[in-house]
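Once you've had a glance at the structure underneath, I'll fire off some questions.
Of the protein chains in this complex, one is absent; all others appear in place.
What follows is subunit A.
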Amino acid sequence: MAVLTVEHVQAQYPGAEQPVLKDVSFQLGSEQLMVALGASGSGKTTLLNLIAGFTQPQAGNLKLDGEAIIAPSRDRGVVFQDDVLLPWQNVEDNIAFGLELAGVDKKTRQNRAQALLKLVNLEGFGQRHIWELSGGQRQRVGLARALASDPKILLMDEPFGALDAFIREQMQCLLLDVWKSTSKPTFLITHDIEEAVFLATDLIILAPNPGRIVEKLELDFAKRYANGEPARSIKSDPKFIEMREHVLSCVFIQNNQDQYHVAQSDQAQVEKVE
């Protein structure tokens, strides 16, 4: 059954000539990890902001468990590209911040934070200051904070974009471990093709001008990792490499076509003026 339903969504910024997203539709079921992949300007972040309720579409519907999304809510835990943690709180208080806002008592908050610290492999870090943590550790805290309120869905906005290659792969594995243990439906956006292919159970490829879905794929690499196969073994598998190249060519062709159309359009404008 679909947890998240996105139907014919269109979004356009004021003054823009064409929509940033046009007629985007998909469904995200329970236990799915959907990745939206696309180049800059393909509307990935806009799509995530719509699902999070930070902005509203010009047309179409977004529903979570059948209820229309009209504003941000603790039903949707969000992990941002930059950790956006609160530096005046320690790690434990940051994780339990959503519970504090909800009026949950301190003991319950502490217990929940400790359990989540264990989940993201940060046991013993509860009393640390945020500025004492590395980039990868901060993102783990961000992930734990998003999970603390037990949201219906997890939204991730290029969460590993600022990390180096080694930490990035560790974090990808951690995310799959967390996804496996929590079974939380997850929607993640990225522009990293290898990351998208590795993490996604369902991959949607977005093309720009206007942002639209050009391909939907069902993949099994995340499930293979969840079943115990090492990440390196999966990523060096010819099937993985083949799929990565297929997705790459899909993104590349779409971008080239788009640039071609833009160039044609510019040329037509020039001829019209002349």
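In this section, a residue touches a chain if its C-beta (ideal position, glycine included) is under 8 Å from a C-beta of that chain, and two chains touch if they have at least 3 such contacts; residues count from 1.
Here is the rule we use: contacts and distances are computed from a predicted model.
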Chain not present in the shown complex, as UniProt names it (candidates "2-oxoglutarate ferredoxin oxidoreductase subunit alpha", "Urea ABC transporter permease subunit UrtC", "Cd(2+)-exporting ATPase" or "ABC transmembrane type-1 domain-containing protein"): "ABC transmembrane type-1 domain-containing protein"
Contact with the hidden chain (one of A:Pro19, A:Pro57 or A:Gly77): A:Gly77
Sole contact to the chain not displayed, among A:Met34, A:Ile130 or A:Leu163: A:Ile130
For subunit A, residues in touch with the removed chain: 52-54, 71-74, 76-78, 80, 82, 84, 86-88, 97-98, 100-102, 129-131, 145-146, 149, 155
